[in-house]
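Read the structure below first, then the notes.
Note that one protein chain is taken out, while the other chains of the complex remain in position.
Let's look at subunit A:
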Amino acid sequence: MMRNGLDKEMYESTPIYLKLIDKLAPFYTKIGVDYGQMRTILETKMIMDSRRDPVIQGMSSNEDEREDKNHFFRSLWVYALVSVFMLFLFVYDNWVFQYTTYFSYLFIMVFFTMLANFSTILLDTKDADLIGSKPVSQKTIGAAKATHISIYLISFTFAVGLVIILSTFYFNGILAGILLIILTLLASLWTLGLTIILYATVLKHFDGERLKNIIAYSQISVSIFMVAGYYLMGQIFEIIDPSTFLVEMDLSLGHALLFPMWFVAPFGLLQEGFKMVYVIYTLFLFLGTIGIGILYYINSDKIDRNLQKMNKTKMRVSERSLLENGTEKLLCLSSLEKAYYHFTWQLTKNEREFKTRLYPSIASALVFPLFIFFTTLRGGQSITSQNTLTFSYLPYFTMLSIPMIAVVTQFSVNHKGSWIFELSPGRAKGPFLRAVTKVMLVKILLPMYSFISLLILVLMGFAQSVHLLNGFLLMSVILYFEMKRSVKTLPFTRKYAASEANQGCLSGLIFFVPVFIVSISMIVLQTFIPYAEWGVLLLLISINIWWIKKGFDE
């Protein structure tokens, strides 16, 4: 039978996830998977995840090599901690309200993590060469990938849900607790299933460059859909009695599409007894699960069967755009920095992994300000001094994508090409980091910020333009400090690894508090002290000029 662990000296015991998966062996065999092979692939992948690649080839010491740690599992406690805020839900004894909030939050977190961080595993083409030439069926490779991701995704889901699950046992009883565990697991599997079905469908019908774009954009649209859905949740409830949070679900066709609601209905049945609304939604959940199961079975080998399309590229004449050339002349001072500026611009234009990791983050940073903008407008509110204040600081929300920017610029699928940086005449690190930060500012943050700002300028005229300009300059300074804090190696020299998938979220948490304080201070300063915005403008210009010239120098 199978061996236990690849290297027996290091892996005496079988990891718990493998023991659990071993119990599912008959199920895997039944759907046409060679379980022995799948287990071998899975075990190997998990060991690979627990080892980080040395940043510079051949530079790792033996000491480091012996230390196998999976960084993903070691950071899960943070998510459990963050979810503590949801404890307020138990103040009111309304299960439907409690679990609607819970499942909305859970689905956003899990979908976001899945799309941004685990797409790379599903779409990995290296396996095709290394495993595809062996007698392993595509169904087995597909199942290994899905199981590999689900180990992470289920752990992540339960880390996010832990506080609520434990509280449910305490406040709502054992039955509700068990139901929540089952439904939380199901939510995790739904996310994985839906993603696989989506990618398999896209891969089947399209190819080449278009496919890559479709995948990147589908990530954005799913992110937008999830975040927008979260805000729509508020409309489903009709608050009957605010003092007791007595609420009622409103079942209309449009709302029925918000599938996290389907996960809530069983709790309604459990607490309030028979109600047609809950019965219908529970039925949707049941049918939806069967539907996803069938669609997964049909599509489980389609991704790997069509994965070769991912590597096909069309010949394209690459020209430097006016924006690229213009900003290079304006922002880059040395020839080395100019070279790195163009290099970064082109690399980020072509690298799929860069886009698939960053785009969902951009989407969610845009959705919130846009949502507020449009709901305020739709509500027919007039522009008062109060919402002038709100509006002029909406673009600040685009800053939320900065932590992810600082993470993605460290990695590249082409990390092996990084030896070229070591050959550059002169010290590479300072100019390279300056160039990368400038490209991110111009290429990613400027368009986002300008887009929201433009909407506000159109709506409110130019009175707020200095505030808006200051916001951008502040964002530039924050980007610099965040890059300086988190990018410790040369950019684009690290390899994407599943175990480091949640780095973006983690640094987001570290990032949030100081940035919030700085932004609020600036808002208060500019709002309450006359002409303070001009002082702020001068200060921010000086700091920006400094980092543009000398930032990252050692």
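By our rule, a contact is a pair of C-beta atoms (placed from the backbone, for glycine too) under 8 Å apart; a residue touches a chain by one contact, two chains touch by 3 or more; residues count from 1.
Everything below uses one rule, namely that contacts and distances are computed from a predicted model.
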item	value
Name under which UniProt lists the unshown chain, selected from "Electron transfer flavoprotein subunit beta", "ABC-2 type transport system ATP-binding protein", "Class I SAM-dependent methyltransferase" or "Sarcosine oxidase subunit alpha"	"ABC-2 type transport system ATP-binding protein"
Options A:76, A:128, A:202 or A:457, residue touching the unrepresented chain	A:128
Touch criterion as defined above, residue of A:25, A:47 or A:339 at the omitted chain	A:47
Subunit A, residues in touch with the chain not shown (by the definition above)	2-3, 6-7, 36-37, 40-41, 44, 47-48, 51-54, 57-58, 60, 65, 126, 128-137, 207-208, 308, 312, 314
